[in-house]
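Can you keep this structure in mind? I'll have questions shortly.
As you look at this complex, bear in mind that one protein chain is not there, while each of the others sits in place.
The first chain written gets the first letter, and so on, giving A, B and C; residue counts start at 1 in each chain.
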């Protein structure tokens, strides 16, 4: 298939490489084109504008940082007054892997439908290493036939697919809820480790027991980071963590479903940012519990 | 070895059976002796008082519901004015599997040491089925040589042992922190499922993605309960969940380590209790998020 | 002076009447013109569009519900393509009494400055009865000379003025913070009254003591509502309470200053809305604490 890939961050590059290696034709765009070098070397065509990327393709994949980036890339007008969405062929599908808001996902669905195009929500779970190893998990939302058309691409980037519903926003909401679950685990770990450390114990003993209890790579990987206090370099930044919690709170406000734990996370991400941790890995949110217990000193206070 | 087993609840009976089957001599006591039938049938000696149980044994195991029960059983005086602790032989070890407070654990350590006895904290993770299948995980705290003397018994009841420190309270604190982690997961699930349901989605789709993301039996088992809203019969009651969160908050207060997520859990367990859910499984704490979203009706309001 | 008054809600009408009675010439606009009857009867000129209202005036007062209404009224283009802001005379002042976001306040300041116009933030504290009795308190932000030019109008509507800074957004932020303080009092009362009621006491006894302790009309008035559970009709709706808490959280996010109490308020306003209390007085947020204690039944469950 002819594929456009828009967005070449930590996640986008390995995902696009896997699409390429699965034998698809790829046109790639990124705002900072230097990040596309690896893709060019493996045969992708590098283009200078989103509009150019999506012309003539079967599927246009977006893997961008946030609502603003997706909105600008897909709906933003070029100097000549045309938006990328208008250049995507009728029957072309926008497969949106970005973690975006329910509101934007619904808006994109309307816009694509109005143009006779398809739109599939397909966010992924996994960090950059998982993307490189084709180990992402894809959650897909949209009309069944459109999902089926995208399936080969999904299989090229991930180890499995959950079809979560017939509407694209359902995939985005599922992603938002999943990231909220991970962030909640980070907060819980932050507090639990602060408690045992402040009480005078080695936190490795607790981690061993948590690993036996949960038997989850998610717990062992993040637990290791927190025990070692290794939050740099970031796999996923504090600012992105805050963004995703914000998406959960927005969705919750629209649905009138209070999320007190998401509120707590928001406050702790803000505290982390107020102390200069914007670029640390989001698991650094666990530091806030340690600071509040008087254990460590925020970087900003050292 | 000669073993005393004090406490025959959902967890105690299968644990004691496994000790018996490992070839040890067992004297068992329980306040309501009917629960000891299975143990008698497999060869345990049933006694009428804690004091009688601990006389002459190598190890006295307690598996009781809370601080009050342990305090009464071990330190409480019989009509003749003698406490069980005074009947345990010098060099006998109290292996305390109950989830008790750090404060009581420290007090017991002092009392046993003063009598030349050993004291090992050895709480376990796992539900009654895991106890039956010898699949518990034991966290052990105490002097190394005492832990080694208890090891055959620990191996008889569990699939693995984490030695968490040289002081018994460290094992109890680790257990408290672990249960706090599980309860945090329950709260996070409650909120996440309330969000997707209130937004108009099937919560099974989210559970599938969580299973792919966390790959943890803990998530899949409890997630199943929450999705199916099957909270009865309880494996572990709401009231015990509140008790354990309370132990975490107490330890946190003593250590001056704030635990906002534990505070949130406490509030939600209280709400569950205020609506008549005392005897439901503690995963019913997830119902509070659904009520607050206006999704279901509390039992008390139906 | 020649004054335009845009917005004739519960607060706007009595405020505009007081401006009129102070001897100023008034042109009034409201989306639903029926609400302007009283103003017309006292001599105001009723106009059909914001643009018409602001033409030729010295001061254009806005008293509108939220950001969207202010944005549409002042910056929105008429069918002929002109915005009201373009019709306000050079040297005319926009005196913005609405509770709007810091972001919009900053944007309006830029837009007005670019047109050689003045812009003063002048939100007010007080409920409709206070507005009728000229008992509002005005907090004013903006260049000193502009505030001085507006002072006669401020004196016409209120009992006092606090000059809070030289930038209009400072007045709006002060208003947001003040409403947050009032909402916090409502939440605290909700919890305190739920506690004493659930414990079996009459809540009037507590109210008497709170009145002796705080000696504040704010406490006695709202305390009375909560004790009597009289939340209808609303002086200020639950939905507006949520809006204002949201403004606080937005400002907090921009400033990286976590507000856990505002987060709690947001969650409780959402719970109130999830149970059908959108149109109740915002003091109905206190009902949530009572529901959570199992005391009353949400309307939606009755």
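Rule of thumb we're sticking to: a residue touches a chain if its C-beta (ideal position, glycine included) is under 8 Å from a C-beta of that chain, and two chains touch if they have at least 3 such contacts.
Keep in mind it's a predicted model, so treat the numbers as computed, not measured.
Peer 1: Kindly state which of the options C:122, C:139 or C:227 is in contact with the chain not pictured.
Peer 2: Of the candidates C:122, C:139 or C:227, C:139 is in touch with the missing chain.
Peer 1: Quick one: which of C:117, C:239 or C:292 touches the chain that's been left out?
Peer 2: Of all options in C:117, C:239 or C:292, contact with the hidden chain holds for C:292.
Peer 1: Decide which residue listed in A:162, A:179 or A:271 touches the omitted chain of the complex.
Peer 2: A:271
Peer 1: Among the options C:54, C:69, C:87 or C:164, which residue touches the chain absent from this view?
Peer 2: Among C:54, C:69, C:87 or C:164, only C:164 touches the chain that is not shown.
Peer 1: If the hidden chain were put back, which residues of chain C would touch it?
Peer 2: Counting over the whole complex, chain C touches the hidden chain at residues 102, 125, 137, 139, 160, 162-165, 170, 173-174, 177-178, 180-182, 184-185, 187-189, 191-192, 194-196, 198-199, 201-202, 205-206, 208-210, 212-219, 248, 251-252, 254-262, 264, 289, 292-295.
Peer 1: Suppose we count only contacts with the excluded chain; which residues of chain B make the list?
Peer 2: Residues touching the hidden chain, for chain B, are 246, 252-253, 256-260, 263-264, 266-268, 270-271, 273-274.
Peer 1: Please give every residue of chain A in contact with the chain that is not shown.
Peer 2: 198, 260, 267, 270-271, 274-276, 292-294, 297-298, 300-301
The working rule: only the chains that are shown with their structure count from here on.
Peer 1: For chain B and chain C, let me know how many angstrom lie between their CA-based centres, rounded off.
Peer 2: Result: the chain centres lie 52 Å from each other.
Peer 1: Of all the residues in chain B, which ones touch at least 2 other chains?
Peer 2: Each of 198, 260, 292-294 in chain B touches at least two other chains.
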